[in-house]
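Pasting a structure below so you can have a look.
A single protein chain has been removed from this complex, and every other one stays in its place.
Let's turn to subunit A:
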Amino acid sequence: MTDLLYARAQMGLSLAFHIVFAAAGVALPVLMVLSDWKHRRTGDNDYRKLSEKLAKGTAILFAVGAVSGTVLSFELGLLWPEFMGRYGEVIGLPFSLEGVAFFTEAIFLGIYLYGRERVSPNLHLFSGVMVAVSGAASAFFVTLVNTFMNNPSGFTATPAGPVDVQPLVAMFSPGWQYQTAHVLLSCYQASAFAMAGIHAFILLKHPGAAFHKKALSVALPLACITALLQPLVGDLSAKHVAKAQPVKLAAMEGHFHTEVGAPLLLGGLPDVETRTVPGSIGVPKGLSILAFGDPDAEVKGLNEFPRDTWPPVAKVHVAFQVMVGTGSLMALLALVTLWRRWRGREWPHGRGLMRAWLFAGPLGLVALEAGWLVTEWGRQPWIVRGVMRTSEAVTPVPHLAAPFFTFTAVYLFLGVTVLFVLWRQVAGTLPGAADGKVAHGH
């Protein structure tokens, strides 16, 4: 492997790791505040217990997210100094505002976690709301930076770097509204599905556990709403990509040749040598409809673009299929669940449905990671699309294998540890567990 590949692998690993914790840091506070609020409304102590458990989970995940986010802000320079040296000033504004949001999030999380006995219930709930709001704001600002890398605007490129910098234009580069909405929804969706999966698992083992039914009733609404909204936002986002980044769309769809009335290819593994997608199933005119809303629209194929500006087609296509596939499964499950909720009087917890939710628990995270891979691989070979290649941005420091393997080992270790520590938190709520007084409700 070359140093460029090690640098990309290290950045990718760090982001893939951080994204999970960042998503949880955005969404768990919402779930925590919701259960807190339910406790205040119903007086049911199980909801308070749930919000305390979620707060502990938030604390652990937020801490790991904070330090892995610190790693990333250093890695921007450690791995991509030329990118930062040239474009740091162009993207500094959203990063600075993200810093502000991170500050408020950390402050109010401190008050929420440690201040339950020290501040009034209203201030406590307000702190929780502030954590949720600033978590969303910080994800919003960081996604703006990624939008800039995909659709750079707000400067004039020269060989010496950007001139005529307009930070506010750069901050809201084209497509920002779709990408930020898509990312924020994915954070809520991934976390709500994971939480629902955990409680479905316990309900399968302990069908009577009232505490976990209540927990499910907090997670399921958010999971179902986001799972149904996400395909709509995703569609808008794809339509924007079709216009703004046609080469990325072509790679996502494994679309090699420009075509009028292009078919939508499901599955398959693109082969760039033969320029075909063996193993795929074509839906006639599907791609033209999805990308442009017109069955006879022309969709540009990869053949329109110089070979050295193609993204890794197979990877982008597969990642996109995984994202869309898992997204569709989750939307389907949401529909079934909402139907059952509508027919019954409470959130359903039948065994069949619980098995489905257990299976779907990790899918939100899978879709989140896959979607992020689509946008990152799909932008290659550029770090700032059309302006700076990733290979131009990389650090001249040699032996990048060493930090790559070090961070791989560290993140593997931390990942396993977090799972272990979180599982112990959940295990404490099982019927018969030491602090499981609440497990049976009252």
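Definition applied: contacts are C-beta pairs under 8 Å (C-beta built on N, C-alpha and C of every residue); 3 or more make two chains touch, one makes a residue touch a chain; residues count from 1.
One rule holds for everything that comes next: contacts and distances are computed from a predicted model.
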Record-based protein name (UniProt) of the chain missing from this complex, from "Cytochrome d ubiquinol oxidase subunit II", "ABC transporter permease protein NatB", "Fatty acid desaturase" or "Stressosome protein RsbS": "Cytochrome d ubiquinol oxidase subunit II"
Full-complex contact with the absent chain, from A:Tyr6, A:Tyr47, A:Phe108 or A:Trp382: A:Phe108
Options A:Arg40, A:Lys56 or A:Arg340, residue touching the unrepresented chain: A:Lys56
Contact set of subunit A toward the excluded chain (per top definition): 56, 59-60, 62-64, 66-71, 73-78, 81-82, 84-93, 95-100, 102-104, 106-111, 113-115, 117-119, 130, 163, 165-168, 395-397, 403, 406, 410, 414, 417, 421, 424-425
